[in-house]
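Note that one protein chain of the assembly has been removed; the remaining protein chains are unaltered in position.
Moving on to chain A:
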Amino acid sequence: MAAKGGASNFEKEQMFGMAEKEMEYRVDLFNRLTQTCFEKCIEKRYKEAELNMGENSCIDRCVSKYWQVSLLIPFLFADSFYAYSIA
């Protein structure tokens, strides 16, 4: 990022590749989150079209926990990777 004035093609491609990977990761995270919380929280026999209150609070909790875990694990992974590389 310090050599931004040069605008080399390779750097642009690298950034584009990283952004693409990041986008794929985000989309995959969203899809997994949706599928996990749907299977966990929503009853299979549909009685009405709208979410009732139990399902609503279940989805709130499920999404919150999933998001916390998905933010926590990269930190733990980075820490253990760093400790492993210097040990």
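Just so we're on the same page, contacts are C-beta pairs under 8 Å (C-beta built on N, C-alpha and C of every residue); 3 or more make two chains touch, one makes a residue touch a chain; residues count from 1.
Quick note on the criterion: contacts and distances are computed from a predicted model.
*Asks:* Given the options "Aminomethyltransferase", "Mitochondrial import inner membrane translocase subunit TIM22", "Robl_LC7 domain-containing protein" or "Autophagy protein 5", which would UniProt use as the protein name of the unshown chain?
*Replies:* Looking only at the record, the undisplayed chain corresponds to "Mitochondrial import inner membrane translocase subunit TIM22".
*Asks:* Tell me where the left-out chain touches chain A, residue by residue.
*Replies:* Answer for chain A: residues 26-27, 30, 41, 43, 47-48, 50-58, 61 touch the chain left out.
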